[in-house]
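Excluded from the complex is one protein chain; the other protein chains are retained at their positions.
Chains here go by letter, A and B, matching the order in which they are written, and residues are numbered from 1 within each.
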Amino acid sequence: MADPILQVSGLSLRYQTRHGEVKAVEDVSFKLLPGQVMGLVGESGSGKTSVAISLMRLLPDNARVTGGQVLLDGRDLLSMGFEEVRSYRWHRISMIFQAAMNSLDPVYRVGDQILEAIETHNPELTKREAQERIAGLFQLVGLDPQLTQRYPHEYSGGMRQRAVIAMSLACQPDVVIADEPTTALDVIVQDRILRRLKEIQSDLNMSMVYITHDIAVVAEVTDRIGVMYAGKLVELGDTSDVFGSPIHPYTSALLSVFPSIRGPKRELVTLPGEPPNLIDPPAGCRFHPRCPYAIDACQTEDPPTVERGSHWAACWNPLPVQTGPQETSGPVSLEEQ
Amino acid sequence: MTVSSGLPDIPSAAGSPTPLVRVESLTKLFPMSRGLFRRPSAHIHAVDDVSFELFEGESFGLVGESGCGKTTIGKLLVKLMEPTGGRILFQDDRDTAGGQTLTDIVDTSGKDLKEFRRKAQMIFQDPYESMNPRRTIFDTIAEPLSVQGIGSPPERMDKVRDLLELVGLTPASTMLFRYPHELSGGQRQRVAIARALVVEPTFVVADEPTSMLDVSFSTSIMHLMSGLARQLGVTYLYITHDLAVARYMCQRIAVMYLGKIVELAETEELLSNPLHPYTRALLSAVPSPDPAHQRDPVNILGDVSAPVNPHPRCRFHDRCPMAAPQCYVESHPPMEDHGGGHLVACYRV
Partner (left out) sequence: MTPQTDPQSSVPPHGTEPAPTNLTAARVRLALRGFREGWSIFVESRIGVIGLAVIIIFALMAISHPILMATIWDEATYDPVTGYAFDQIEQPAPPSWAHPLGTDPLGRDVLSQLLSSTASEFILGIVAALVTVSIATMVGAVAAYYGGIVDTLLMRLADLVVSLPGLSLLIVLSALFDLNLFMLALLIGVLGGFGGSAIIFKSQALSVSVKPYIEAARVAGGGRLHIILVHIVPNLLPLSFLYMMFTVTGAIFSEAVLSYFGLLNIRMSWGIMIHTASTAGYLLGGTKYWWLIVPAGASITLLCSTFYLVGRALDEVANPRLRRR
């Protein structure tokens, strides 16, 4: 197996708030191999975006990394000085933001914004060379190079997302982190962008961390997936294995609450309760208050790691191995009323 | 647990006597203003000559991409906007002598409007913005009762408690005097459902009630809504961009494109046998949660545009992979029945 290009080990992150300290990310570890696409799935508040922004060292002021390392080619991003991080950011590791997050400045032409990024990180390029690169990037993401001279408000939502992707690729990074890049888009536009992103990824043999709440998107784009719940990574493995036979009850629940338009109409399962308050997370497994398989040990002690082939999960009472096509008659089957 | 699959049998479109709501040639144009005293130079055809019927106890899905006019239809139906043209007919329960009659609500005002507000309610998309942050859960749910002068304060309190129990916010007494920001998104959407149901309406417009919620919450809300529909006999106009959600919530689905309904059929029929090229594209664009599944390519050209003074031709002709010369000359195709109430607006089917 090749050496990982990105290795996160024991990452823990807290936010200071008025109400107390939010334990947003706790002991998250994973590896990303060159050319691999890893999905990070979870609901809001699961810590997936916090992991992403700590990989980019873009944490807000009230955040504090309390432990762990983020190694990019063996160098720890978290202990680097500010200037060194700046030289890594965009150049070695970059991020595709949700276009809805206004990652394009409305008062500058889109092309100029990308140009600025290139000029900062590749000062050796002439302006002409940089502009040629931008035109190439626009073609790569499926935008007319003429559009570089337009302002963001002249773009549609899908075009803006493409421009944001082009921007993230401007300095030819080794690792790209995509944070919900298609969430705000309609399905037809989403489909086009996902297809284009996959093509680019395999053409450039780019490594990617893909963050989303959408199980179906993860299934289509990723090689490996990590499932996060309440700040912890609860299951990690090859996408087909995790989908085929989930170990953790939360993973299984995530898969079975997802409505699909294909195949016979199966019953939708509900996941009861609410995610925990991370100021004071539950002891033991953080999922135990909502877990139908919880046993006594889950309530007090941290769950052990269960390994199964390419994937593992942190669970006291793992689900049995599933064979054949997944029948989601629902491991989590609860009455609503 | 059979909530999702246990929806009541709907009367087939042909067999039912009187619909609860009948929408006839509904049109809403938004002027594109160019200054205070100048006449608008163009109009956005948000809803353009749309007709459909809703039957009692049915959940009718309105599906389409953003900007297709689905939310505008929802707002027109609860009189948050006035239509530019067309009629919205509601079943009139005052006249019981000679069976049910339909009344046009477009020009309703005053006392009749108040009466209408008891019959038709709406659940909004954004659970964070659809509640006044300065009002308690009790005030929020009791608002329709208090502004319409229904019941005494203690009676309203009892009613709100009952509804909180009904929507699963228990124990109700701990919820009554909280503020929206103290609740999670899923809990807020339950409050929004309680507010819509507190006047015991017969018709509820649900505008993407689950699209802003996490998946685990959204299934609970879907279960709750279909359960309540059965229990209380509520008819939904369910607006969503997500066909998978519509599959679980609706007996019939209408697909909208740029202000027009292009296809309308019973849910499983629409999903298994889509006839309009746009519906097909929409269906094949939905990602599949099965890593082994390979989707068909999405057959659609170009990008969606805004319906500003659109050509009288088929709205979809410039993006259609199978457009014929006819589609470039004739006006927008009429809705035609292709068997069993499966209506399609396309010359090429």
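By our rule, a residue touches a chain if its C-beta (ideal position, glycine included) is under 8 Å from a C-beta of that chain, and two chains touch if they have at least 3 such contacts.
Remember, predicted model here, so these are calculated numbers, not experimental data.
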Residue, one of B:Ser173, B:Gln294 or B:Ser331, that touches the chain absent here: B:Ser173
Identified contact with the non-displayed chain, of B:Leu80, B:Val308 or B:Val329: B:Leu80
Identified contact with the non-displayed chain, of A:Thr17, A:Ser87 or A:Ser202: A:Thr17
Subunit B residues that touch the omitted chain in the full complex: 36, 75, 78, 80, 114, 117-118, 120-122, 124-126, 129-136, 143-144, 147-148, 153-154, 157, 168-171, 173-174, 176-178, 182, 184, 192, 195-196, 220
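Keep this in mind: only the chains that are shown with their structure count from here on.
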Whole-Å gap separating subunit A and subunit B, where each centre is the average of the chain's CA atoms: 32
Residue numbers on subunit B that touch subunit A, as the complex places them: 1-5, 65-66, 168, 184-187, 214-216, 218-220, 222-224, 227, 241-245, 247-248, 268, 271, 281-293, 295, 298, 300, 303-304
Touching residues (chain side subunit A, partner subunit B) in the complex: 43-44, 156, 158-159, 186-192, 194, 213-217, 219-220, 239-240, 243-244, 253-255, 257-262, 265, 267-272, 274-275, 333-337
